[in-house]
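Scroll down for the structure; my scribbles are underneath it.
Only a single protein chain was left out; the remaining protein chains are all shown in position.
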Amino acid sequence: MATQANSVPHPTLISVDPFVPAEQQKGIHNRWHPDIPPIATVKPGQTFKIECVDWTGAQIGNNDSSDDVKNVDLTKIHNLSGPIAVEGAEPGDCLVVDILDIKPFDKMPWGYTGIFELENGGGLFGIYATSRHIPGVRFAGVTHPGLIGTAPSAELLATWNKREGELIEAHGVSVPPVAFPPEPIGAYVGQDLDPELVKKIAKEGARTVPGREHGGNCDIKNLSRGSRCYFPVFVQGANLSVGDLHFSQGDGEMSFCGAIEMAGIITFSTSIIKGGIEKFALKQPIFLPSPIDPLYSQKLVFEGLSVDIHGDGKQYNMDATVAYKQAALNAIAYLMKIGYTREQCYLLLSAAPVESHVGAVVDSPNACVTLGIPTGIFDHDILPNVDGLVKKDFGHYVRDVYNLPV
Amino acid sequence: MATQANSVPHPTLISVDPFVPAEQQKGIHNRWHPDIPPIATVKPGQTFKIECVDWTGAQIGNNDSSDDVKNVDLTKIHNLSGPIAVEGAEPGDCLVVDILDIKPFDKMPWGYTGIFELENGGGLFGIYATSRHIPGVRFAGVTHPGLIGTAPSAELLATWNKREGELIEAHGVSVPPVAFPPEPIGAYVGQDLDPELVKKIAKEGARTVPGREHGGNCDIKNLSRGSRCYFPVFVQGANLSVGDLHFSQGDGEMSFCGAIEMAGIITFSTSIIKGGIEKFALKQPIFLPSPIDPLYSQKLVFEGLSVDIHGDGKQYNMDATVAYKQAALNAIAYLMKIGYTREQCYLLLSAAPVESHVGAVVDSPNACVTLGIPTGIFDHDILPNVDGLVKKDFGHYVRDVYNLPV
Amino acid sequence: MATQANSVPHPTLISVDPFVPAEQQKGIHNRWHPDIPPIATVKPGQTFKIECVDWTGAQIGNNDSSDDVKNVDLTKIHNLSGPIAVEGAEPGDCLVVDILDIKPFDKMPWGYTGIFELENGGGLFGIYATSRHIPGVRFAGVTHPGLIGTAPSAELLATWNKREGELIEAHGVSVPPVAFPPEPIGAYVGQDLDPELVKKIAKEGARTVPGREHGGNCDIKNLSRGSRCYFPVFVQGANLSVGDLHFSQGDGEMSFCGAIEMAGIITFSTSIIKGGIEKFALKQPIFLPSPIDPLYSQKLVFEGLSVDIHGDGKQYNMDATVAYKQAALNAIAYLMKIGYTREQCYLLLSAAPVESHVGAVVDSPNACVTLGIPTGIFDHDILPNVDGLVKKDFGHYVRDVYNLPV
Partner (left out) sequence: MATQANSVPHPTLISVDPFVPAEQQKGIHNRWHPDIPPIATVKPGQTFKIECVDWTGAQIGNNDSSDDVKNVDLTKIHNLSGPIAVEGAEPGDCLVVDILDIKPFDKMPWGYTGIFELENGGGLFGIYATSRHIPGVRFAGVTHPGLIGTAPSAELLATWNKREGELIEAHGVSVPPVAFPPEPIGAYVGQDLDPELVKKIAKEGARTVPGREHGGNCDIKNLSRGSRCYFPVFVQGANLSVGDLHFSQGDGEMSFCGAIEMAGIITFSTSIIKGGIEKFALKQPIFLPSPIDPLYSQKLVFEGLSVDIHGDGKQYNMDATVAYKQAALNAIAYLMKIGYTREQCYLLLSAAPVESHVGAVVDSPNACVTLGIPTGIFDHDILPNVDGLVKKDFGHYVRDVYNLPV
């Protein structure tokens, strides 16, 4: 007979409360530093769970006001759960991480996205996301951690701080800033450590904003539930940290906080490949995507070039970032013909499983990037047709408009 | 009974000989200009074929010397077949183009790619490509036109020439050039026109190198056999031209002539949507990819950031082009561990159905781009494993190494 | 700020304990009968959860003995949770059911399959299944309810009992039985009802073994998490019941209890289409599969015909059931060359996401059915090659054999 005795749940190594500010909880940190000690240690092969607050650490509420988003304290982000040491991992090794599951808390079945001044709470119903702010759309989530990485060594940390410091110096003061230097204000380590050590970590610790050689905030939507990742190890134990869970994100994460952000629970299993950095020429993580990413075979694809045709018409020199933005602006112009507002379009393209490909970066002076929108996420036909596009009014987030059932 | 009488083949509107220099053939041109008259006219709904020489116009041979590639005359490219006018198309309309088939000539079952100093003839066996220069690899082609577009209006042409001229001016002399201004030398129109008109076209005509608002040399691999494209119309008749057929290409078309270039036959059907530019906010082509692109579900994915970790370690500011290159260099470093030479890696990643996604362009200062290699194109296991990677010798293109049969 | 107040979890309408025998719990029943009253009622559009015991109702344990399976009491199955009435549903309507999530209990992260005399407990690690009894294999689950349906009307129930009774009569006593008539022994309704009514339900209630016009035990693996189903409604409220949750199943569910059986929690949302039976000619459920079923693009495909080439060579007349079995036996013969035992093969093909297609049923006298095994579920290469297949020893379920790490 099935019994509790032979049904051992996978252990939860870090528990958090998604309704409590991050800086009041243990096992959370928001800077990268080699001296943050592991909060827990696992054996290779062990399956375990880690709970995460959302990236802001409960700063955003499920309401229709955008003040939360406007007033978020960015010195305090991203809130990561960890570090987790893996027994036997040493610098030069490869840490294999299987992402076995990612799910929201049962008690918090919602997430949000924003264009930093417009909040957008939406419901997570099992595998699907819907939003009262974007009627007519429903899509399957590609849940993934926006941010996951091993701890840097002291040398690697020094390299980061140096090169980013030089960039900041070269650009002077700019808005938004080109990069974020170490910032003691808001730094948090979530463990009872020697105050001098805490001060050192706060002073030197790398900000979590960009992705770097150890992984970090790469915001790759395909690093999803079911994928296997190979991380370089820089410190004893590898010291894996994770956070910034996304229910879904489009390629490019168009708006600043573009994904559907959520708190939740992630399940891992790890193993070690000795000397893996040398074996695989592993300067950065590599990974095998999940076999269960959503499959929307039909896409409507927009092109973008490195010419600012939506602005002043300026010709850029083979700049794929400009090309990505132009493709996105072409898509937005199209979706506005259907009736979505510009704000809805930004949020939709940021959060839905949109695919953006680098087409070509050899045809001087124009890089070409495409952005494909899966047509199957709409409950109405959005394809071009002889009669033009039907413009609906999605401007109000009245649930009824969605015309639910089928 | 089946009879010839009721079996009407689709007409071939432009016939070329892939073994004859392009400038000796009719129906080929190599500049964009509104004054190039249509060489043929079709009715909406009609299915028709267009034959194309390879982009160089027969300058490259099927041999093991790289001199052809080294000495190619770039003033003469790309050789396009057309223009084809569509009855009833007017400026402001949308020209719908169905790409129904693309195939090599039976008499020329090979194509080539190059890193401009290394030639690489390879065989096209039905749907698959193999190369005597890259043993151990076989993949299904995603055939597509590298270059397809409608003719520009005089105003649009003037805009192009102005903005690209300004870029050239801003950069001064550089190698390679940042852009290509109009160049009378090598210009060709392939019709018997008033010599003054030919001179005008040669003097003003836009070079075919970059993609632009009308489509052009976008090198988007997913504009493949079976896709439906929506082009803005700028001149009476739309004047569609096509060329630079690819048997296969990876996202990014890494090396300059990265795709598998071929001569061949393309089958089209077209229709017109009146006022489509306004209806669809159509500043550039949009398209629906084919339902029959190859499906290699397992991919090994490499990340790249806007830091030149393969070079001098310089920090770039949110530059997706740098990130693409770093992802590619990470992939190359990995493939070299398996035994491929750097040159083989370049060619392989340029020509195989590699997928490159824009991960995120919001995490300052690092843009993140991924590059995924389908593992199913190799006849051996390339995945990371505990024992490291087995390094084989693929250095010589001896057929036997491929160990054909299965 | 995120607060508990504005984070309303989806309600759980039926709660069960997977470690307690089903017949001691409320909200469970194991017969189909129009007179079983709803245990709960929902409004259209509402998202809700239902907990289910495994199909046997906790009769099987997580051990290495096969006695549990051998001694299972089949008069007590399948244990269904329900019925759930939907407000406003009337006979003739179509009940739309969105299957939003299916997951095992955290406290019971395992399932089992069996060939009725060999038990096979296996671990469910997030999205993947592995088994200590079948080393070398790991696959993503296609979680689905093996059994889901609306309640029959009295007329429909009478039709079932009549036609199945006639079949039983025509075949006489056979082992295994051709069909299962109503059986009062073991019948259970899980509600405090008038004893006379309970007796009536037990006497007339249809057994849950076969699928029928209302859905029921169809064991269709693609009715998975994320799919939308359209059920005919036969009684006031529709009275939806569900159970027999599967973590994964291959097409055909080869062995009797072929899927990976589990207890768990299923999340639904429903709506009603008035008069849907007439609108859609709905004699049986239709459905839209999920966009997130696992994608294993490479498959090794075996053929089967309606000739018993694995037995006495008998020629059957266009019998697709025989053809399915022959395809399976061909696959088993192949897998045994790799080293799996016959029992492992049965379990593997029953539980893994194997695809079986009806090839053709027109080429007299041979129906043709195929069975495709996804090669990506093995951690080693199973494809045919010139040197033949490497036979490993998977005969003992020692964890080490799996050679874990990567």
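All chains are identified by letter, namely A, B and C, in their written order; residue positions are counted from 1 within each chain.
Basically, a contact is a pair of C-beta atoms (placed from the backbone, for glycine too) under 8 Å apart; a residue touches a chain by one contact, two chains touch by 3 or more.
All values derive from a computational prediction rather than experimental measurement.
Undergrad: Considering the whole complex, which of B:Ile14, B:Ile28, B:Val42 or B:Ile60 touches the chain not shown?
TA: Only one of B:Ile14, B:Ile28, B:Val42 or B:Ile60 touches the chain omitted from view, namely B:Ile60.
Undergrad: Write down which of B:Glu164, B:Asp293 or B:Glu355 is the residue touching the left-out chain.
TA: Touching the chain that is not displayed is residue B:Asp293.
Undergrad: Which residue, C:Glu164, C:Glu204 or C:Glu261, contacts the hidden chain when the whole complex is considered?
TA: Candidates C:Glu164, C:Glu204 or C:Glu261; residue touching the omitted chain: C:Glu164.
Undergrad: For the chain that got dropped from the picture, name the residues of chain C it touches.
TA: 94, 96, 159, 163-164, 166-167, 171, 176-180, 209-213, 217-222, 230, 251-256, 258, 273-276, 279-281, 283-289, 291, 297-305, 307, 309-310, 313-321, 323-326, 330, 333-334, 336-337, 355-370, 372, 383-386, 388-389
Undergrad: Going by the touch rule given at the top, which residues of chain B touch the chain that is not shown?
TA: Chain B touches the missing chain through residues 1-4, 6-10, 18-19, 21, 44-45, 47, 54, 58-63, 68, 96, 98-101, 103, 106-110, 125-128, 140, 225-226, 228, 263, 267, 269, 271-273, 290-296, 376, 404-406.
Undergrad: Please output the residues of chain A touching the missing chain, sorted low to high.
TA: On the chain A side, contact with the omitted chain comes from 295-298, 376, 381, 383-386, 403, 405-406.
Following the convention adopted for this analysis, only the chains that are shown with their structure count from here on.
Undergrad: Nearest 5 degrees is plenty: how much rotation brings the CA atoms of chain A onto those of chain C?
TA: When the C-alpha atoms are superposed, chain A turns by 180 degrees onto chain C.
Undergrad: Determine the centre-to-centre distance between chain B and chain C, using the mean Cα coordinates as centres, and give it in whole Å.
TA: Roughly 48 Å, centre to centre.
Undergrad: Averaging only over C-alpha atoms, locate the centres of chain A and chain C and give their separation in whole Å.
TA: Between these chains, centre-to-centre, one finds 36 Å.
Undergrad: Taking the mean of the C-alpha atoms as each chain's centre, how many Å separate chain A from chain B?
TA: About 33 Å separates the centre of chain A from that of chain B.
Undergrad: Counting only residues that touch at least two other chains, what does the list for chain B look like?
TA: Counting only residues that touch two or more other chains, chain B contributes 297-298, 383-386.
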